[in-house]
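Removed: one protein chain of the complex. Kept in place: all other protein chains.
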């Protein structure tokens, strides 16, 4: 990869001033440039410190979040940005019924350089970006997309595995309502020879819109419902990406109880998977991923979470500098 | 107007070290000085940046707020103040029953330079100012007063209209429980030839204490209940100031349903009002003010919200420098 840093001839311009709404909006070149800048966060920690003067990052989080909120907040602070946060809907105008439109106009008029939005409604980030004159980053909109999570997921795979091309990845759990799975699927379509396995019960299988997109881009994927078949597939994948099966998604609770065991990942998975395969999870987890795995080299999820900071420092600097 | 700024012979001293509890406490000279310093925020943005070193602004918000909170927070940060916030009553000692007295003493003992208080109880800000040795700004106390909102409202009128004297203004909606309407009415009494029209159903008409004050100061006002009369008046006013009619204020919900339409302002208002008249709203709005008006030159409310920052930067600097 091309070298970046203070001695580099110039910045990568592909993110400059852009919104980050969907993982579909970025090219392989964009992702690879982002990874180089994410690497730089560790190689030369001084490079990013205070890089962006007079910038204000507005974090508008109309839904619970710890990890995404704090990694964006920390990234903004490292870069020297002021941070202003609207977090608790019960204490804000949102509780009085203010429209997202007016909230975005207000944030902007108080001088924000960038708006980072988490919102329960589908399409909220796109709508905000249309209103706002400053860039908007989608930090999760309903069950649709979470593109910066896809970026850090890709970065983790690239760094652990040496690259993305030729990846065989299995997603396990609630794929229908997981914005993480949709966004990563979209992002993977920019790379070569990807094979995706969606392991989920029928009512929680990957959404039709994602499949249409993958078909259009010629990405190979399979939906797996049978758990014996799933186990067979897990023998050969590079990555198992786990998400939580939520009880409240099942019309019939007994259906959930029946499936629960098969969708809980414990140490026995290691005897099935390849020794160099990785286990990923967007976190927070509840009980779908056993703490007994935490100390194994196959547990990539803590590095994955940690590297979210690298990726967000890089992304903010590439958009705002 | 006299020129201010770094080359000016001296600062205006009328706000120095003062509490801001009621719009009744300020003179025409105070308001006009404040407007000059608010203009300066746009004319010479560098003037205010980092002006106040070693200052800590404590924001104590025991009631929902987005706009007021964030514009004070942003203003304090622009001036170089540290910001400490007590916002969510459910996570604070207030939830354990701590008295406002002890909260104010604590905030003060941790080194606050100024306390900005929003509180649901009438007179809370005045009480806090009596306890505190540092200045207190009332950011809304129950339905009584919101003096910095009155300041930004006045500033908006002065800037859009070229001055306040001779203003004809109609207030529409829930005038009884609106602290915004009370405070702006008080503030207007410092200017000449003001005419105020209070358009509201009888149970939501302007409070007696406001009328007594206006009578004492010789300000002309009328209470309007009949909507045909109201429409007649709207033909000639300079400003229509809209507030929300809240369903929960009506003992009989059918009464609310009957009135609702007449107190909702849509694009048809433009065919009634003068072409140079302005529509104002303290925001947030819910559905009393149609988004179809947003792009019209008569919609002053987004500028009004935005200029809140100018006014609060100016006010904090005049109190604290």
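Chains here go by letter, A and B, matching the order in which they are written, and residues are numbered from 1 within each.
Simple rule for what comes next: a residue touches a chain if its C-beta (ideal position, glycine included) is under 8 Å from a C-beta of that chain, and two chains touch if they have at least 3 such contacts.
This is a predicted model, so every value here is computed, not measured.
Participant: Given that one chain is not shown, which residue among B:16, B:49 or B:101 touches it?
Facilitator: For the chain that is not drawn, the touching residue is B:101.
Participant: With the full complex in mind, choose from A:16, A:229, A:306 or A:321 the residue touching the hidden chain.
Facilitator: Reading the full complex, the residue touching the unseen chain is A:306.
Participant: I need the residue numbers on chain A that touch the omitted chain, in ascending order.
Facilitator: Chain A touches the missing chain through residues 61, 64-67, 69-71, 73-74, 77, 87-88, 283-286, 291, 302, 305-306, 309.
Participant: By the contact criterion defined above, which parts of chain B meet the unshown chain? Give residue numbers in ascending order.
Facilitator: 56, 82, 84, 86, 88, 90-99, 101-103, 105-107, 109-111
Simple rule for what comes next: only the chains that are shown with their structure count from here on.
Participant: Could you put a whole-Å number on the gap between the CA centroids of chain A and chain B?
Facilitator: For chain A versus chain B, the centre distance works out to 41 Å.
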